[in-house]
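Next up is a structure, given as structure tokens.
Complex shown without one protein chain; remaining protein chains in place.
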Amino acid sequence: MSGDPYRLTVNGRPVEVFDGHPGESLLFVLRERLGLPGSKNACEEGECGSCSVRLDGDLVCSCLVLAAAAADRQVVTVEGLADTDDGAGPLADVQRAFVEAGAVQCGFCTPGLLMAVDALLCDEPDPGELTVREAISGNLCRCTGYGRILEAVDKAATMRREARS
Amino acid sequence: MTIARTLDDACAALAADPTATVLAGGTDLMVQVNRGDRIISNVVAIDRIPELRGWTREGDFLEIGAGMTYAEMADPGFAALVPALGQAARTVGSPQIRATGTIGGNLATASPAGDMLPVLVALDAVVELRSSNGRRHLPLDEFVVGVKANALTAGELIVTVRVPVLHGPQEFMKVGPRNAMVISVASLALVVDPAGRTVRVGLGSVAPVPLRATEAEVMIGGRIDWDGGGPPTTGDVDRFGQLVADAARPIDDHRGTAAYRRHVVGVMAQRTLVRAFGMVGEAAA
Partner (left out) sequence: MSAVRSTPTRGRTRLGGIGESVQRPDSIPKVTGDFAFSSDLWHDRMLWGGTLRSPHPSARISSIDVGPAVAMTGVHAVLTHADVPGTATFGLEHLDQPVLAGDVVRYEGEPVAIVAADHPETVRRALDAISVDYVVTEPLVDPSLAETATPIHPDGNLIRRIHLRHGDQSAADRDGLVSVEGTYEVGMQDQAFLGPESGLAVPADDGGVDLFVATQWLHVDRDQVADCLGMDPDLVRLTLAGVGGAFGAREDLSLHVHLCMLALHTGRPVKMVYSRQESFHGHVHRHPASMWYRHHAESDGTLVRVEARLLLDGGAYASSSGAVIANATCFAAGPYRVPSADIDGVVVRTNNPPCGAMRGFGAVQTCMAHEAQMDRLAAALGMDPIQLRLKNALAPGDRLLTGQVLTGTLPVAEVIRTCAEHPSAAVWSDEPMTRPGGAGRTADAGHVVRGEALAVGFKNLMFSEGFDDSSAARCELRDGVATITCACAEVGQGFVTLVGQITREVLGVDEVVLAPVQTTGIGSAGSTSASRQTWMSGGAVQKACEEVRAALVARVALTHGVSVDGLVLVEGRVESLSGSVSVDLAEATAEPLSADVVHRHAPTSPLDEDGQGDAHVSFAVSAHRAIVDVDPDLGLVRVVELTTSQDVGRVLNPVQAVGQLEGGAAQGVGLAVMEEVLVVDGRIRNASFTDYLVPTALDMPPVEIAALIEQPEPGAPFGAKGIGEPPCISSTAAVVGALRDATGLELVRVPVRPADIALADASAGADR
């Protein structure tokens, strides 16, 4: 049984989803129908943040979004992060910062964290440590203990500041 | 799948199919769907209806749109009007959950641990329901009727929640075993209404539904020096805490024991009272 086709704009590109089963989350559609497996499926119950995307600019858990109900909305995933960064190069500043700070181990939490950190720095360009911790409190990481991640946020904030000046 | 753009659209869609599933933020529903615990076929999405967003001030009352998100309620502009609701909203889930979860959803899910509910019961909130047949209002304790049970009838939608604007201190506390992203083990809202000379206490996660600690309220309301402005005595604070603890009807479950819940509710009662009356640093509680 499948629903009516609907359109989404994902990473700036319009896509049409056919043959969706009712109940499919945006996470499922991104990963299994649109060839964008960057957003991750660590829990699919909104408790880990690994599926985080921007939906019309808001940072949300894509596993909790009914894909068909997001019709005509704008979605940005980790695969589209570099395009949203005005800086040069194939990597967004947050991506470069994570690489340079050694904030990636197994990497499963990384896409969701990148989306959360990017969202944070858009709202608050110079966040203190507590603000950063609260902003990423919805993203679980099991490998790093968050230490190098906090360093990466510092680095990214500096990169963004310098790019602006 | 109906994406409703107006309240009338939504009511009409629900009238046409009363078994349809209403979807706002999805933070409760989609967990069940992803687990396979709930199969959905016909969905009425209500997250794009302007009448459900935002809030309006009507004299000494706030009409809060059912579609207001936790993030919006935690925003200082709104939180200043209903501080306990703003504080409670900030404790919900994670930033991602707060961006899409709604007060209407919290009401409809009617979980004993719902973070908005102790505040709403303390504020004597009134819920407005609408269907294609008309509208009605229910006080909160007639809307949340049991564990995950609400009084919505087929075809009905929650439209607004009305709460008073009280010009007094408000506190909200939530106990959980982690510093973020926790289902409350026990929670408490305390609101002071200087004009009405009442202190109202709402309790969460200690009964099938949110509770008021009426005996405690009456006791402390009679002890506070409303005219002179002096704080309650240490003895009053202790007694207040005891009466609030007595009002709780908690159970043992995998998140906590009844004994622990009863104990912490008493502690939170004392602490919120002390905070509300500016006694922090004086009487130890």
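Letters A and B mark the chains in the order given here, with residues in each chain numbered from 1 onward.
Basically, contacts are C-beta pairs under 8 Å (C-beta built on N, C-alpha and C of every residue); 3 or more make two chains touch, one makes a residue touch a chain.
Being a predicted model, the structure only gives us computed values, none of them experimental.
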Sole contact to the chain not displayed, among B:158, B:175, B:247 or B:273: B:175
For chain A, residues in touch with the removed chain: 21, 23, 31-32, 35-45, 47-48, 50, 77-79, 81-82, 90-91, 95, 98-102, 104-111, 114, 129-130, 132-134, 136-151, 154
Interface with the unshown chain - residue positions in chain B: 34-36, 87, 90-91, 171-185, 187, 254-257, 259-260, 263-264, 267-268, 271, 274-275, 280-281, 284-285
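Just so we're on the same page, only the chains that are shown with their structure count from here on.
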Mean-CA-position distance for chain B and chain A (Å): 30
Complex contact set, residues of chain A against chain B: 1, 3-4, 6, 22-23, 25, 44-47, 49, 52, 55, 58-61, 63-66, 68-69, 71, 116, 119, 134-135, 137-139
Of all residues in chain B, those that touch chain A in their complex: 1, 3, 23, 25-27, 29-31, 33-35, 39-41, 43, 45, 47, 71, 93-97, 99-100, 179-181
